[in-house]
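Data block below; observations after.
Excluded from the complex is one protein chain; the other protein chains are retained at their positions.
This part shows subunit A:
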């Protein structure tokens, strides 16, 4: 993409006007913004997802599981593209979006190549952690930045982190740290942990164990659950039996499929809250969040997609927004300049959550508040009062430089 002159639309209009005056054209009028639109340079984002993604099956979307996507996050990206119209005009570009739905990893790689060859430099990946990792690796060294908008897996920000990969969706660690802060603030210190049969469930449970240790929660028991009504497995599929014989302040459920968790709320032995995959759920966004302009953003997504906005939509929205912000502030479309600005300390990203946000230079994760929500309300926003960090309070959520297994910015770790 060609480097543009560092000048605002206003300035160029003015220059034209001055020229007009010099030429003695008395009736010269400022050209309207509509005229200038024809000269806009195309600036496209890419979006890649599975065409047959079980998360978006009609049946699953209808259930509106807490913490799960309720539609493809590309809708969030589309809202951001609409919002970028005027900033684009001022910078001399027209932002656009190319959506590709594919069947397998090979097709993902082909799509990225095609996008790259067409000049697309910023690509949103709505793909599982393993595929995200593979794709970023394949294009290491290319002029492409990928945005992970769907995979929470901590390892993508840790041992498997990559320089060309930014994460706008929060990590499991960030979500669990937010929840742990809340539990500690309520003095609900004893937690019973229920873990599902999926491999991803174990990953989430492990992440919660880290958060529990970090904030001083006590895990009073860890029990595996299975789905079903098989009477021979009642001790594993019945929420009441699974939660009896032990005392606790809250039950954390690690259930990436959400079906068991949804049913467990109010069905456990004791009158205690359920948290994690149901009940009180930490998320990047919630449709009932109303502060900091959230109501208007929710309205825009609802208008666009005819459904409520989720954390996944937010992640895609803010990914596009981060690059638009970089274009606006650098007055440039040069890849190196944008890639550096978006990762830098100077960026002041407005995520409608009330904090100034930017990307962590040690692992590419967007630092952001977490919203702790029930089905229809946001109970709290983390970081909660009293949880402090020497550099940035948002860094009480997730891996800070000292804890990170990512080696992208080793110089940060000595401090």
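Following the convention adopted for this analysis, a contact is a pair of C-beta atoms (placed from the backbone, for glycine too) under 8 Å apart; a residue touches a chain by one contact, two chains touch by 3 or more; residues count from 1.
Please note the rule applied: contacts and distances are computed from a predicted model.
Undergrad: Out of "Sulfate transport system permease protein CysT", "LLM class flavin-dependent oxidoreductase", "Molybdopterin synthase sulfur carrier subunit" or "40-residue YVTN family beta-propeller repeat-containing protein", which one is the UniProt protein name for the chain not included here?
TA: "40-residue YVTN family beta-propeller repeat-containing protein"
Undergrad: Can you tell me which of A:61, A:90 or A:163 touches the chain that was removed from the display?
TA: Selected residue, touching the omitted chain: A:90.
Undergrad: In the complete assembly, which of A:100, A:263 or A:328 touches the absent chain?
TA: Here the residue in touch with the unshown chain is A:328.
Undergrad: Taking the entire complex into account, which one of A:57, A:104 or A:296 touches the absent chain?
TA: If we include the chain that is not displayed, A:296 is the one touching it.
Undergrad: Since one chain isn't shown, list which residues of subunit A touch it in the complete complex.
TA: Interface with the chain not displayed, on the subunit A side: 8-11, 13-14, 30, 32-33, 82-87, 89-90, 293, 296, 299-300, 325, 328, 348, 350, 354-356, 393.
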